[in-house]
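Contents: one structure, followed by commentary.
Of the protein chains in this complex, all but one are displayed in their positions.
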Amino acid sequence: MLQTTRQYTRTALMAAEVVLKEMAVDSFIMFTIVIQPLIIALLGLWMLRDRPDAAIYVVVGSGMSGLWSSMVFISGNSINAERWTGTLEMLVAMPTPLYVVTAGRNLAHVMQSLLSMIAAYAVASLFMGYALDIDHPLLFIPSLFFTVVAFISFGLIMAPIFILSPAVDQFKNGLEFPIFVLCGFLFPIALLPEWTTPFSYLLTPYWAARALHESAHGGGDVGVVLASWAILLLSTVIYVAVSRRLFRVILRRVREDGTLGLA
Amino acid sequence: MSIAIEVQNLRRVYRASTSILGREKKEIVAVSDVSFDIKQGELFGLLGPNGAGKTTTVKMLATLLIPTSGTATIAGYDVVHQAQKVRESIGFIFGGERGLYWRLSGEDNLRYFASLYRLDPSEAKKRIPYLIELVGLKGRENEKIEGYSRGMKQRLHIARTLLHDPDILFLDEPTIGLDPVGARELRSIVRDLQSEKKTILLTTHYMFEADALCDRIGVIKHGEIVALDTPQNLKQGVQDLSVIEMEVYGIGSEVLDKLRAQPHVDSVSLEDREQKQALVIQSSHGSEIVQDVINNLNGYRVERVVVREPTLEDAYVRLVGG
Partner (left out) sequence: MQRTTTQTGLLYTIISNLRMFYEGSRLSYIALFHWLRPSTYLASKIIMPLNQILFFTFLGEFSGQNTRDFYVIGNAVQMAAISGIYGVTMSIGGDRWAGTLPYLFGAPSSRLVMFLGRAFFHILDGAVGVIFGLVLGVLVLGLDLSQADPLLLLLAIIAATISSSGLGLLLGSVSLVTVNVWFFNNTLYFLLLLFSGANIARDDMPAWMVAVGDILPLTRSIEAARRVAAGGSFDDISGLLTVEVLLGLFYASFGFTFFRWIEFQARRRGTIDRM
C-alpha cells in the first residue's frame, strides 16, 4: 500500500515533469496563462483605478481567470494532443492507472497557470507602482493551496470526459467567460441578478476566489475564509470520488468503442 | 511446453456512424473468428494483407480493445477481466513513430515509461543504459526524439517495451516504413529476443521476414485465420505448384479474368513495375501451360518468362487470393 502510494506519487511527479518539458515553450499556453490574464489585469487596473484596494483585487482576480482558462483549454488540449501523438493509447495500456498520470499532469498545468497571478503581480507592482500588500498572508497561502488542490481534482473530472469524446473540445469556448462572470473573479457577484447567486454558490471557483479575495484585501473574515476552505475541500473529495468512477466507466467505454487512437 | 497466449473465437465488430447525425450505424467486422495458441518461448507470426484484422487482434490482446465476443488469456490472465495483470506481463509496439514524447530526449522517454511500468528508480537507472546500448542508441540518448530517424524511434520503442522485462511481446509491424538496413537491424534484435526465450507475437506483411523469423505462422484474411502452420509446412502446401513469372506491358483486368478462366490456372496476379508489369501465375502444371498463357496474351508484348519453385510468398498469395 505504502509502496504503491510512493510509486504513484513518483509517477505523477514525473508526468508533471514531462508536461513542463513538453509544453514549456508552447505559445498557446503562454497566451492562455500569461497574455490573456495580463490584458484582463491591465484593463481591470485601469478601469478600477479609483478604488483603493483595486490593485491586489485585480491581481488575484485575473490570476483566477488564468487558472480557470488553463483548466478549460490546456487540460483538454493536452489530452487531445496525446491522442494525436499516440501516447494516450500507450498510457491506457500501462500498468499504472491513468488517473495517477492525469493527476500529475494537472498538477503541472495548475502550477504553470499560477504564473498568471505572478505576472499580474509583477506588472502591477513593478511597472505600475502599486503597493501590493496581502492583508492576511496566513489565510491567503492556505487559500491558494486549497484552490490548487481543488482545481487539480476538478481536472480529474475533465480528463476522462475529454478522453471519451474529443468533441467536448467544441464546448470549451463556452466554458470560459461564464465562469469569469459567475465566480466573482473581478467584480462582486452582488452586481449580478439575484437569481444567479445559487449558481455561483455551486461553483467551486467561486469559493476559491472568495477565500483568496477575502484574505488578500477583504476584511479577513476568518469565518468566511474557513467556510470557503471547507467547501473547497468538500469539492475536492467529491471530484476525486466521481473521477475515479468516471475513469473506470470511460476507459471501459473507449476500449469497447475503439476510440482511443485515431480513426 | 506451456501455453503463453490462448485465443479462442475472438471477434471484434466496430460500429461506425455513416451519417453526420450518427443515426445510421454500420457494423464493420474487423476480426470475425480467430483462435490460436502460442507456446511459451515461441515466435508466432500473424500474416495478412492490410485490413485483415492483425492490428485489431493485437490491440485486443494488449488490453486496448474489448472483444465483441470470444476470450483471450495472456500468461493465464484474461484480457478483459484481468487487464491490469495482463499489462504487467506484456510489452507491445505498434509499428510507426507514434506513441513517444517528441520534445523529450530518448532517455527521458524511457525514464517516464519506466515509472509507468512501475519500475523502481534504482532499477530503472540500471536498466535504461543497458537497453539504450542493446538497441544501439548509445550516444544519442540525450537528443530529443523529434531529431530521431524513423528507425531510431522504432528502436526506442523496442527499448521501451523491454523496460519491465516482460516475458510476452507483441510486435505489430515493427519494421514498417524502415529502410532495408534499419529493418535488418530490427530483425536481429527480434532474433536476440527470441534466443532469450521471450514469447513473441509478430505481425507483418513481409513474407521473407515471417519466413526468416517465425516458428509458426497464422495467415489471417477477412478477420479469420485461413492457415496456421510452420513456414516449412506452409511452403509444403504449395509444393505442387509452379510459378510462372513474365514481364508484360499494358495488360488490363479483362485479360487477367481471361487467364483466370484457363484450365490449370490457380491464381493470377499483376504488379506494376514502372513501365512494365509483372504477371505472376500459379499453376500445378507449370511449364506445360506457358504456351497457353502466351497465346492468351496475343497482341501484348511479353518478355522474360521464368518458371520457378514456390516461395512462402506464393503460399501466402494462394491463401489470401490474388
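Labels for the chains are A and B, by order of writing; each one numbers its residues from 1.
The working rule: a contact is a pair of C-beta atoms (placed from the backbone, for glycine too) under 8 Å apart; a residue touches a chain by one contact, two chains touch by 3 or more.
Computed from a prediction, not measured in an experiment: that's the story for all the values here.
Asks: For the chain that is not shown, enumerate the shown chains it touches in the whole assembly.
Replies: Spelled out, the missing chain touches these shown chains: A.
Asks: From the listed residues A:Leu20, A:Leu48 or A:Val240, report the one that touches the chain absent from this view.
Replies: In the full complex, the listed residue that touches the missing chain is A:Leu48.
Asks: Just to verify: which one of A:Ala24, A:Ile39 or A:Ile141 makes contact with the chain not shown?
Replies: The single option touching the absent chain is A:Ile39.
Asks: Identify the residues of subunit A touching the omitted chain, counting contacts across the whole complex.
Replies: Considering the whole complex, subunit A reaches the absent chain at 27-28, 30-31, 35-36, 39-40, 42-44, 46-51, 167, 170-178, 180-181, 186-188, 191-192.
The definition used in the following text is that only the chains that are shown with their structure count from here on.
Asks: From the mean C-alpha coordinate of subunit A to that of subunit B, what's the distance rounded to whole Å?
Replies: Computed from C-alpha means, the inter-chain centre distance equals 44 Å.
Asks: For subunit B, which residues count as touching subunit A in their complex?
Replies: My answer: residues 12, 14-15, 59, 62-66, 84, 87-88, 92, 94, 96, 98-104, 108, 111-113, 115-118, 121, 164.
Asks: Can you list the subunit A residues touching subunit B in their complex?
Replies: Against subunit B, subunit A makes touches at 7, 10-11, 14-15, 18, 21-23, 85-87, 89-96, 101, 252, 255-258, 260.
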